[in-house]
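Only one protein chain is missing from this complex, and each of the others stays in its spot.
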Amino acid sequence: MHILKSRGKKRTLQQEKVGTKKSVQKIKKTGSNPRTRRGKWISAGYLFPSAAGVLLFFVLPFMIVIYYSVVDNPISHQFVFLDNFVMVFQNAAFQQAAKNTLTFSAAAVPLAVVLSLLLAMMLESKIPFKSQFRTFFLSPMMVPIASVVLIWQVLFHYNGMMNEILAFFHADKVDWLNSSYAQVVIIILFLWKNLGYNMILFMSALSSIPKDIIEVAVLESASSFQIFWRIKLRYMSSTILFVTIMSLINSFKVFREIYLLKGEYPYDTMYMLQHFMNNTFSRLDYQKMSAAAIMMAIVMVVIIGILFLTENHFGKDVEG
Amino acid sequence: MKRNRKIILAAVLFGILLTALAGCKKSSGGNQEGEGGVKEGSVYVPEYAQLDLTCDYMDSSAVSGDTLYISASIWNEDTGNSSVVYRYDLIGNKAQKLYELGENENVYGMVTNEDGSLTMVCGSDDYVYDENWEVISGGFKMTVYKISSEDGTVIEEKEITELFPDSEYIYIQRVCGDAQGNLYLSDGNSTIYVLDKNNQLLCEINTGDQWINSMASSKEGDVYACVDGKLKKIDLAGKKIGEAAQNIEVGWGDTLYTGLNSSFFVNSNNQVYVLDLAAGTKETLFNWLDVDVNADDVQYVGELSDGRIWAITRAYKEEGGADYELIYLTKKDRSEVTVKDEIIFGTMWMDSDIRKRIIDFNKSNDQYRIVVREYGADDYETGLIQFGADLTTANCPDVINLSQVDFAQYASKGVLEDLYPYMEKSGIKKEEYLENILKAYEVDGSLYGIMPVFYINSIAAKTSLVGEDNGWTLTEMLDLVDEVDPPYVMMYDSRNTMLWYCVYQDIDEFIDWESGECFFNGEEFARALEFAARFPDDEDVDYSERESVETLLHENKVLLMQTTLSSVQEYQMMKGMFGEEITYVGFPNKEEKGNLIVPASGSFGISSKSQYKDGAWEFMKTLIEEEYQDSLVQQHGSWGFPIRIESLEKQFEQDMTPEYDEDEEGNQIERPKTTWGYNDFTIEIMAATQEEVDAVKALIASADKISGNTDQQIINIITEETEPFFKGQKSAADVANIIQNRVQIYVNENR
Partner (left out) sequence: MSRRKGKKYSAEELSLQRWDKEVKRKKKLRDTRHMVRILIATMIAGCFAVLFLMPIVLTITNSFMSASEISANYGQVFATTDTGGKVYISDKVNLKFIPDMVSFSQYGTVLFKSPEYLLKFWNSVILVGPIVAFQLLVASGASYGFTRYRGRIKEIIFFLYIILMLMPYQVTLVPNYLVSDWLNVLDTNWAIWLPGIFSPFSVYLLTKYMRRIPTSVMEAAQIDGAGEWQIFRRICMPLCKGAMCSIAILIFIDYWNMVEQPLILLADQEKHPLSVFLSKINSGEIGLAFAVATIYMVPPILVFLYGEDYLVEGITYQGGIKG
C-alpha cells in the first residue's frame, strides 16, 4: 500500500506537468488522457484482490460446477454433454423443487417488499416510539437460527401452539408442517426474519425523498395516494430493486430453517431446490447437483436482468 | 459521546485483529501438522525383542528407572501355579529371579521404595470348593513383603488380613505408593485402602458407586485415580477422592503410569500420551497402530531414560498360554525412515479383527503400509458426509470399508473397482468362494466388494408352526401371530424393533425402484403399522420381568426369535433352546427371502481413484486367502462363516468331529465341545449331526441380500412420522400418507 501511495503521488505530479505543457484540446478529443488511463489502471488495481479471490473461490468453483454438469459422474468423468440437464429436468423431484422454489420466491419476495414498505410508511408517519419500534422490528435478525427453528416448532407443530389456539375456537387441527400449509409457515418465518431490515431500507429511502417536492404536492392538493404512487415510489425505485435483490438472496437462505425443521426430505410443499442440491451432493450425484445449479443460475440471470431493466425504465425520469 | 464511540470502535477492531492474528497463527500451525505426512516431524520406530523369561501369565509390575519388577506365573499340570518375581533390566533385556512366591500365592501389586527395596502386596488362599463352587474349607491371607531389589531377601513381612475383617475375600487390583511411603490398595471396584509406613490401615476411601479404572502416583508423588472417566486426586487429609482435575480429560479405559518427565504416562485405548498436571497439558506421543502394535495386546508400557519407549505385548496362543514380546520404540526423524507407499484404509470405525490384519500386513510388507482413516470416530453423520466428499477427491482412501456405507450408491457412481480381474490375476478362482455371498456385492457382473467373514441375520421359529421353508411374507407372519396369539411375539418386541423387522429390514417391499412408485399408503404398510402399534414403546418395556426365554419358548409364549447365526454351534444352541426342530424363517419379505447376510468384520472395496490399486489388492487378498480363511475355522466359527468354501467345509467338519474323553476303564466317552448360553439358558454342544450342518448350509444358500439395506433417511422419515400415530394422535392412514409423500421425494430424487 505504501508503495502504491508514493507512486500515485509521483504520477499525479508528472501528469500535472504534462497537463500544463500539452494543450487541453487533447483531453476533449479522446476523453482518455494518460491521466485517466493511468487512473483506470490504478482503480483496477484496487479491484484486483477481490477479483482474484472471487475468481478463485466463486468463479472457479462455478466452472467446476459447469464441468460436473457435463460429465456422467464425479469419478469416471465421462463426457455426456446435456444428458444431465435432460435427466434432471425430467426428474420429478427436481420439478417439484423448482416449482416450490419458484412459488415460494414469487410469493415471499413481493410480500416482503410490499409489507416492509407499508411498515416503513407506518413508522414514517411520525408515530411515537419510532426508534423503539425500529429496534423491535430488527430484533429477529439477532435470534440464532436454531432458536428460531425451536420456536417455530413450538408454534406450528401438530401439537403446537397454533393448533391449541385453533382448538380454542373449536376448529380442526391443522398439520402445518406436513400439508400444503407448510409453505405458508415458511413464508411467515421468512417475513418475520426479513421485514425489519427491508423496512429500514425503505425508511431511509423515504426520509431522503426531497421534502420540498412533497410539500408542493400537498399544497397542490394531490391525494396521498397520488403522492405515494407518482412521487415516492419513483424516488424509491432503486431502493425497491435493492430490497428485492436482498429479499431474493434471503429467500434462498430460508432453506437452512426448513432443513433444521424437517431434515433432508420434508413434506413435498417445502422441498426446495437447495434440498435437491444438498441431497444429491451427499449422495455423490454431483452431476445432478451441478445441472440443477446451472439451470437455477440461468433463471436467476434472467430475473435479475429483468429487474435491472425495470429499474432503469422507472428510475430514469426521476434522476433528471 | 462521539469520541467515546470511536474509542469503542477502535477497541473492537483491535480485538478482531488480534483474534485474526491468533487464529492465523493457530491454523498455520495446524496446517503444518496436516501436511506432516510429507517429510516433517518425527515418528516412533518399533524394534522387537524376545523376552528373557518364559511364563504363561504376567501380572503385577513396578518400574524404577530402567528396571522393571514383574511377577510371572507358570502353570504346571502337576504342581499348579507357581509365581516368581523377576527383576528385569529393560535396557540390557535381562531377567533376574528375585523372589519365589508360595503355592497359590499371587502378587496383587508392588511398589518400589526410595531405599531401593521393593514392597509387594500378596494374597493367597487355600479354599477347597465342591462341584458347585461353594467353599468347603480354607481361608484367605494377605501379606505385605518388603524385599531387597538386589537379591530378593525378605526385609520385612507382615500379614494384613485382619485389616479387612469383614471380607471373606478381597482382591486387590492395583497398588501404588505416594511420596510419604503410604501404600494405596484399590480393589478395582470403588474402594481404596490406604496403609501407612507401618502397614497400619490409615483410612478407607470410598468412591460411592464410581468405578476406579486406574490408579497411579504422579511424578510429583501424589496418588491419582481414574474414576468415572475423570482424573481425580486422592485426598488423604480429607479421606476422600478429590475433585476432578480441571481441563484434563482422560478416557474411560486409560491406564496411568508414573511419568518420567511428566506427571503421568498414559496408555489410552489406541494411543499413548503424557500428562503434565502443573501445565495442564496433554501430549499425544503416538498411535499404536502407527507403530504396528495391536493396542489390545499391550500389557505394560513405559519410558526409558534414553528416551525410548518400551512395551510388553501379549498374544494368546491357540494351545493356551500366551506369547510375550518386548518392543522398543525409538523416536526418529521422519527423513531417517524408509518411506513405504501409504495405502489409506477408509472406514467409519475400526474392527479389531481387521486391525490385527492391518498390523500383520504392515509388519510383513516391504512396499506398502496401510494407514487407517477412521471417519465415524467423532460424529457419524458428519463423518459420512466427509467420507463421501473424500471419495471424489485426490484425498480418497484406497481401501474402503463398505459395510457401514451405502454400497449400492458407491458402486453405481463408479467409486469402486471391479475386483474379479484382480482375483483372476492373482490366480484366485471365484468358484472357490460362496457364490451367493460374493454376489451380494456384485452389480452387472462386476464385483465391487468382498466380505471375508459373514453371518446370517434371521428370525427363527418352531418348524411345527412355520414349516420348513426359509422364508415367508409379512401377511403369513401376521396371520400366524393372530392365529397363535402368544403373550409375546418376540423376546424383545418393542414397537421400534417390530417396525424394524417388518419394514426396515427390506424396504424394497414398499418401494419399486424401477418405476419410482411407493406403496406406503397401501394395505401392507398400514397393517405393519397397526401390528407394530400393539407393542409397547421402547422405554416402557421391562424385559427383565419376563420369564426365561427357554420356558417361554417351550410354552409357546414367545413365538419368534430374532437371531444371528454365525456357526453350526449357534444353530445347535437355538434348537436346544426351542426344544424341538426349528426353521430360520427369516424376516417377512415379499419374495420370501428374508435371511440376510451381515458382514462380520466389514466388507471391502478398492477405490477406482486409488494410486495404489495393486497394493490395496495385496491387502485385500490376505483377507480371502487360505491362511486367514482357515484361521477362522480355528476360532470355532464364533465370529462368522468364512467365505471360502473349502475353509467353510473344514469348519463344518470340525463341528461334526466328536471329541472324546477316556474314562477309568479306557472307554471313549464323547465330551462336549463347548458350552453355549443365551441369558440363563446354557447348553453343552456335542458334535453336530449331518442334518444340522445341512440345515445351516441350506440357510446360507438361501440368503442373498445384505442386512439393513434401508437408507437412514427413510428410517428417519418413518420413525419421525409414525410417532404421532403410536401416540394415538393421528390415524394410520394420515401418517402413511405423509410418509408416502416424503419418501416419494427421496425416491424421485434418486432416480
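To keep things simple, chains are lettered A and B as they appear, and every chain counts its residues starting from 1.
Rule of thumb we're sticking to: contacts are C-beta pairs under 8 Å (C-beta built on N, C-alpha and C of every residue); 3 or more make two chains touch, one makes a residue touch a chain.
Since we're looking at a predicted model, the values are computed, not measured.
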item	value
Touch with the omitted chain, as defined above, among B:45, B:74, B:245 or B:389	B:389
Subunit B, residues in touch with the chain not shown (by the definition above)	5, 8, 13, 15-17, 19-20, 22-24, 26-27, 30-31, 34-35, 247, 378-383, 385-386, 389, 392-395, 712-713, 716-717, 719-720, 723-724, 727
Residue ranges of subunit A at the interface with the undisplayed chain	1, 4-5, 8-9, 11-13, 16, 36, 39-40, 42-54, 56-62, 64-65, 68, 119, 122-123, 125-129, 133-151, 153-154, 157-161, 164, 192, 195-196, 200-201, 203-209, 220-221, 235-236, 238-239, 242, 245, 248-249, 252-253, 255-256, 259-266, 273-274, 277-278, 281, 286, 289, 293, 296-297, 300-301, 304, 315, 318-319
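Basically, only the chains that are shown with their structure count from here on.
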item	value
For subunit A paired with subunit B, centre-to-centre distance based on mean C-alpha positions, whole Å	52
Residues of subunit A that touch subunit B when the two form their complex	73-76, 91-94, 96, 158-159, 175, 178, 263-268, 271, 276, 279-280, 282-286
Contact footprint of subunit A on subunit B as seen in their complex	384-385, 388, 391-392, 406, 409-410, 413-415, 516, 608-609, 713, 716-717, 720-721, 724, 729-730, 734, 738, 741-746, 748-751
